[in-house]
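One protein chain is absent from this view; the other protein chains keep their places.
Chain nomenclature is as follows: A and B, assigned in order of appearance, with residue numbering initiated at 1 for each chain independently.
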Amino acid sequence: MIKQKPSAKSTLIAFLYLSPMLIIIGTFYLYPIVMSFAMSFYTKYNFYTNKVSEVGLSNFVTIWTDPDFIEALKNTIIFVVGVVPLSVIIALVIAILLNKINFAAGFFKTVYFLPFVTSTVAISLIWQWIYNSQYGLLDAFLGIFGIKPIDWLNDPHWAMTALIIMTIWQGLGFNIILFLAGLSNIDKRYEQVAQIDGANTWQRFRYITIPLLSPMTFLVSVTSIISGFKVFDQIFVLFGGNPGPGKSTLTLVFYLYEKFYTEWKYGIAAAAGVVLFTLTLIITVIQVWYSKRHVHYV
Amino acid sequence: MDVKFENVSLAYEHKNEVLHDLRFVIPKGKLTCLLGPSGCGKSTTLNLISGLLQPTAGKIFFGEQDVTKKDALARKVGMVFQNYALYPHMTVLENICFPLKMKKIDKKKRNERGENLARLVHVENELTKYPGELSGGQQQRVAIARALAKEPSILLLDEPLSNLDARLRVEMREEIRRIQKQTGVTTVFVTHDQDEAMHISDYIMVLDNGQIQQFADPNTIYDYPDNLFVASFIGNPVINKIPFSILRQDFSPIIPMTINEKAETLLIRAESIVPIRDHQEHLGVKLQGKVVSVQRYGHEMFVRLDVQGQELMVTGFKERDLLEKQQILEFTLRTNGVFIANSEKEVIWNATSV
């Protein structure tokens, strides 16, 4: 209704309000974005003198020919493929079940959501203990069914599985909450109409709930994929600061961390960061493209 | 305090002028309506008075004082909005007293004044409630009390009744009238509802396209519209508009030659079309038309007439004036509510002049 033009005075006032936030965002978000792209091209860089004596593409060539990096990329993708579909499906099912009950629904929500508020370090320690090959709870439990003890954390064949199971367990609550939000946005009348039209429980689920929930399902998948790309804390603690037995859980961010923090190869670490950014960007672009093309029911 | 606009214009960024060269004086102690269709500039004019907007050109005076550069606070205006804009986290009394709190008036004094105002607007029993617990009408009463709390130089009401249902609207309209009379505060009321404006105002300013179409008291606006827009915007049912050429022959004897030459449109209010034996003063014309339909709604009677291919809405006939299944109806026109407009859409002749 009333749109006053900005003036020099109003701009000055606005910047007084903005400046605390802008200084921080500028220094620790905007500037580093530019810097990390720049650093990925520094091939000779002295951290102490802050001198760049050579720039070029060789960092990218190096990581691309580094078997560790290829392994990290591969593991990251295996991790995402292992976690996301299962996590989304389990969360969806539990959310739908939770949506159907009244009694104790709040209690269940609290329980499922607990890992989200818990330190990843603590969670990883707990699971490290559960996965213990001698005294671990999981092997003891599987032993009841006659399954031989598995050395979850030291056997390269099982390490990734162990990581995936723990990550699904940890992220479930978050996804459930999102699905519940999506479900509560679906007008109850659709279900009622479908019931009048003669659809049974399964048909209502299949033809009403699932399609109406699909934008939320997509969103949950995207969020899970992006956070999957960034997995680090769990691995660090679960495998005692190592990228798993035989580097079987070496992921992109772990690679970045090693190059940066243990080997001091800033340029290479930055190049790995650029690859991480590109992966995130691709997913985001797909998301934007999808949201533009599809109607939002929810 | 009276409000004077001197050649006020307003232009938004990249857009044409929204208001062009406004000049008017809103008289002190009266209730003035700004009336017009949406987008005509009435709310913008109100915001210029309030000081929420500043004009691009021209000057605004409150009494003798030039307030053009002053903001809303310095102008000491009180304002009531369509959606009430009550602070949802404050009680009724806190809302009413808020402007006084801003003025740093001590608590005892301001609560006393707040309670008096609450009595004035009849919400004295709701003082400790929150806005969310009140009906729309009560919320609007609180909003009025809040606007009055600071003893405003001018009280501004921006479509205050539009969010209320029909019956409440009529009730609140009377209430606003009463409160205004009781306090004597100069009041400016924005509405798009001509009926509301006719009932509530001392003066009406009709606006269209950012320009004043007419500024007068309600009856003058109704009986002596300056132009085609005012004539057709005011009145329900909408005034009949037909090309003058159709009835030129019938009108020639009663209008001057000079008018006859320029006449373009004939405007006739529905209630001015009456049976020939009606008691009031008539124009010396005798016309006839074919009955298209007759509809009765309670005490109202709507007849549609076809006069040489033009349809006229008629409300001047009573049931007893109509014969059953009558096809052709003879009628005449009253001296009130018949106008002729020229090609510039200005009213150049009014039947009262006969």
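By our rule, a contact is a pair of C-beta atoms (placed from the backbone, for glycine too) under 8 Å apart; a residue touches a chain by one contact, two chains touch by 3 or more.
The working rule: contacts and distances are computed from a predicted model.
Chemist: Given the options "Imidazole glycerol phosphate synthase subunit HisF", "Carnitine transport ATP-binding protein OpuCA", "Maltose ABC transporter permease" or "Fumarate reductase subunit C", which would UniProt use as the protein name of the unshown chain?
Modeler: Listed in its UniProt record, the absent chain's protein name reads "Maltose ABC transporter permease".
Chemist: May I ask you to name the displayed chains that the omitted chain touches in the full complex?
Modeler: Across all of the complex, the chain we cannot see touches A, B.
Chemist: Among A:82, A:115 or A:244, which residue is in touch with the absent chain?
Modeler: A:115
Chemist: Looking at the whole complex, which of A:41, A:79, A:158 or A:236 touches the chain that is not displayed?
Modeler: Hidden-chain contact among the options goes to A:236.
Chemist: By the contact criterion defined above, which parts of chain A meet the unshown chain? Give residue numbers in ascending order.
Modeler: Interface with the chain not displayed, on the chain A side: 1-6, 10-11, 13-15, 17-18, 20-25, 27-33, 35-36, 39, 47, 50, 94, 97-98, 100-101, 108-123, 125-127, 129-130, 132, 134-137, 140, 143, 169, 172-174, 177-178, 181, 201, 219-220, 222-223, 226, 229-230, 232-233, 236-237, 240-241, 253, 256-257, 260-261, 266, 269-270, 273-274, 276-277, 280-281, 284, 287, 291.
Chemist: Touching the hidden chain in the full complex, which residues of chain B are there? Just list them.
Modeler: With respect to the unshown chain, the touching residues of chain B are 50, 52, 71-73, 77-79, 81-85, 87-89, 98-99, 102-103, 146-147, 150.
Throughout what follows, only the chains that are shown with their structure count from here on.
Chemist: Whole-Å distance, chain A centre to chain B centre, using C-alpha means?
Modeler: 60
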